[in-house]
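All protein chains but one are shown at their positions in the complex.
Let's look at subunit A:
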């Protein structure tokens, strides 16, 4: 089982737009990834699951995956979480 721990960098936490981008990426990657925060574990491709973690900026979450493509999928998702997606939105505007 591959796993990574990362702090959520987006200002609004893992809600709203950052949550949407994260789940879209998880769906696109196609590798089943679990997001764990304390006792709670949810599939990364579930918007409701990800929102229900209530992760705010600075919260550390652990991503887990198995099988072929697991490492690459985790790397991609970790790199997404360690960027401030809200700030990037501001630049886009």
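Everything that follows uses one rule, which is that a residue touches a chain if its C-beta (ideal position, glycine included) is under 8 Å from a C-beta of that chain, and two chains touch if they have at least 3 such contacts; residues count from 1.
Here, contacts and distances are computed from a predicted model.
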UniProt protein name of the chain not shown, from "Aromatic-ring-hydroxylating dioxygenase", "Tripartite tricarboxylate transporter TctA family protein", "Phosphoenolpyruvate-protein phosphotransferase" or "Spore coat protein CotJB": "Phosphoenolpyruvate-protein phosphotransferase"
Candidate in contact with the missing chain, chosen from A:42, A:61 or A:80: A:42
Missing-partner contacts on subunit A, residue numbers: 11-13, 15-17, 19-20, 23-24, 42-43, 45-49, 51-52, 54, 56-59, 90
